[in-house]
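Some notes on the structure that comes next.
Apart from one protein chain that is not included, each protein chain of the complex appears where it belongs.
Moving on, here comes chain A:
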Amino acid sequence: MAHYLEFEKPLAEIEGKAEELRAMARANAEMDVEKEAAALDKKAADMLRDLYKNLTPWRKCQVARHPERPHCKDYIEALFTDYTPLAGDRNFADDHAVMGGLARFNGAPVMVIGHEKGFDTQSRIERNFGMARPEGYRKAIRLMELADKFGIPVIALVDTPGAYPGKGAEERGQSEAIARSTQKCLQLKVPMVSIIIGEGGSGGAVGFAAGNRVAMLEHSVYSVISPEGCASILWKDAAKMREAAEALRLTAQDLLKLGVADRVISEPLGGAQRDPKAAIEAVSKAIEAMLKELSKKKPDALIKDRRQKFIDIGSKGLAA
């Protein structure tokens, strides 16, 4: 772990101390620190469990945005074989904030689309921090159409702060592109599963998340607006993001109650960023289960069920 979140600072201190002791011992062969270091390890492990037992909604947001969390690219590399990226919207450009292409999942062809945020400064700039432009949504529409034509299931990985609020994006019809992408999801005759792997930021997420099944990682969030944005509008103070995160009910656990998420995928202790392999494995199992459920359904039933799912959302409130 190279990056600790603000609320993990006490943990960072203990883990740092243990590491320091071991480093000293390495430099001085006569020192025996193992007992002391092991005690610190235990303390750190206990603290980690306590910290993650009941994350507040705002802390969930921080975990969901953690830079070392596995991103779309990591999932694609680990989950699929024969991944063949397909680029471009055939109108204007290829949007690097959206990855997508043909691949095999457990040997069977699938179409994968997803937002990619980037992992270092250069790739983050190239990926526009996972904020798609209209071309990204139009590329996704094109790939969904291709999947539909050849009866290939669609897997969407959602991880975006939101659609890009830029001049060109607006001029080229950001709203229309998102609306059409959502519409395309709802038209598919093939199974579509959407997984919120990190941040489900508003309309920019919806365009990929109108699938037959919507799964969320344990510490992912999905919201109409960022807590900071909500706080600055309703509280007139962006620093009230904790309160806003609480009020918005944006955690996977609340969204399951509301019927927006169909399942929550457990993350390793301390979040996906502490054990990306385990997180990816859990996602793999969830995709497998969801696709299996859907594989029995005929095209018309897939469309009908998907529509009914969204029509019914919200009818029971938090009691769902």
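Simple rule for what comes next: a contact is a pair of C-beta atoms (placed from the backbone, for glycine too) under 8 Å apart; a residue touches a chain by one contact, two chains touch by 3 or more; residues count from 1.
We adopt the following convention: contacts and distances are computed from a predicted model.
**Q** Given the options "Molybdopterin cofactor-binding domain-containing protein", "DNA polymerase III subunit delta", "Acetyl-coenzyme A carboxylase carboxyl transferase subunit beta" or "Carbon-monoxide dehydrogenase medium subunit", say which is the protein name UniProt records for the missing chain.
**A** Matching the unshown chain against "Molybdopterin cofactor-binding domain-containing protein", "DNA polymerase III subunit delta", "Acetyl-coenzyme A carboxylase carboxyl transferase subunit beta" or "Carbon-monoxide dehydrogenase medium subunit" yields "Acetyl-coenzyme A carboxylase carboxyl transferase subunit beta".
**Q** Using the touch definition up top, pick the residue from A:M111, A:V154 or A:L248 that touches the left-out chain.
**A** Hidden-chain contact among the options goes to A:L248.
**Q** Which residue from A:R26, A:K277 or A:K316 sits in contact with the chain not drawn here?
**A** Among A:R26, A:K277 or A:K316, only A:K316 touches the chain that is not shown.
**Q** May I ask you to list the residues on chain A that touch the chain which is not drawn?
**A** Looking at chain A, the ones touching the missing chain are residues 163-167, 169-176, 178-180, 182-183, 185-187, 202-203, 206-207, 210, 222-225, 230, 233-235, 243-244, 247-250, 255, 258, 260, 307, 310-311, 313-318.
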